[in-house]
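These notes are about the structure you will find just below.
Just one protein chain is left out here, and the rest sit where they should.
Moving on to subunit A:
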Amino acid sequence: MRTLVPLLLALFAICLAQQQTLDEKVQNLADLTARQSIVKFNMDKWKNLVRMQPRNYSMIVMFTALSPGVNCPICKPAYDEFMIVANSHRYTSSESDRKKVFFGVVDYEDAPQIFQQMNLNTAPILYHFGAKLSAKKKPEQMDFQRQGFDADAIGRFVQDQTEVHIRVIRPPNYTAPVVIALFVSLLLGMLYVKRNSLDFLFNRTMWGFVCMAITFIFMSGQMWNHIRGPPFMITNPNTKEPSFIHGSTQFQLIAETYIVGILYALVAVGFICVNEAADQANGKDKRNQQKKANPLSSLFSIPANTQISPTMLPNFPALAIVGLVFICVFFSFLLSVFRSKYRGYPYSFLFS
């Protein structure tokens, strides 16, 4: 009996220690979030601060797996966005709001028991444990699939759940300006180095290539790719056959836009070959004048043309015919790619 009383007392004391009062809990949380904006939970803190009443505050808890051993590619970005919200909350919300909502994170590595207790197999998951939520109830979950997990969406979720408005302040992202600044300084540096011969700025061939590249890029729908972010290609789940061309006019794959861009370019090159051939033939006929090596013909043309010796004049029909073949074949290809997407289009050329 004498031994029992201190034992009971000790037990009671332990219980008391665990059963913190509400004020203590809030104070505890405030202390924890004073230095960093997120509470990292282990089993003790978890039981105490989240799962045990009384509480008058909401906990927003992210369950995640950040250790590199776990294969979770979206955990890190989701955690970063979550941190942005938590930091904004810490710095911008009013005192009373900060007493109402706390942010926490449970890492699988630190506390796998909590995951088991909550019956979780996936990560990341964001839960809201409302102030009145009793121990065994299931908390509100944020639907990452539909709402996404960027900071604004999380902020909206918090506002919906707790009516605490968090002004999300994103730390400015300096990568884009830095990259642009680097690029510009590189360009200026190059210009400075070459300041004695700025002829290349007046090089029409270069400008021609730049402009044509721009037109091909946009006409092949790269802007659409940039905005919609389609997959490069898709693999048929049944036959495992990869397909480069999507069957609908409303959608496109990255692979097919490359194909189309190249086809456009080849048709244009074919046209230019045809014209160049005529130009050279005319020049030859008229004055037999010596031509400078044409940068274009040396770039695109056929073997017969590359061995032009100063005495031998460019081969007009060969270049013209090659150009013509380019136009016909590649435009037909383009047409057939188009037909494969636009069902019921009746016209084709060379290939069906």
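What we mean here is this: contacts are C-beta pairs under 8 Å (C-beta built on N, C-alpha and C of every residue); 3 or more make two chains touch, one makes a residue touch a chain; residues count from 1.
Quick note on the criterion: contacts and distances are computed from a predicted model.
> One chain is missing here; what is its name in UniProt, given the choices "Transcription initiation factor IIA subunit 2", "Vacuolar protein sorting-associated protein 17", "dolichyl-diphosphooligosaccharide--protein glycotransferase" or "Ribosomal RNA-processing protein 42"?
Answer from the record: the omitted chain is "dolichyl-diphosphooligosaccharide--protein glycotransferase".
> Using the touch definition up top, pick the residue from A:66, A:118, A:131 or A:324 that touches the left-out chain.
Within the whole complex, the residue contacting the unshown chain is A:324.
> Which residue among A:22, A:186 or A:211 touches the omitted chain?
In the complete complex, the chain left out is touched by residue A:211.
> Tell me which of A:35, A:195 or A:226 is the one touching the absent chain.
A:226
> Tell me, which residues in subunit A touch the chain that this view leaves out?
Interface with the chain not displayed, on the subunit A side: 140, 143, 145-146, 204-205, 207-208, 211-212, 214-216, 218-224, 226-228, 249-252, 256-257, 260-261, 264-265, 267-268, 271-272, 274-275, 278-279, 281-282, 284-286, 304, 311-313, 315-318, 320-321, 324, 327-328, 331, 334, 338, 341-342, 345-347, 349.
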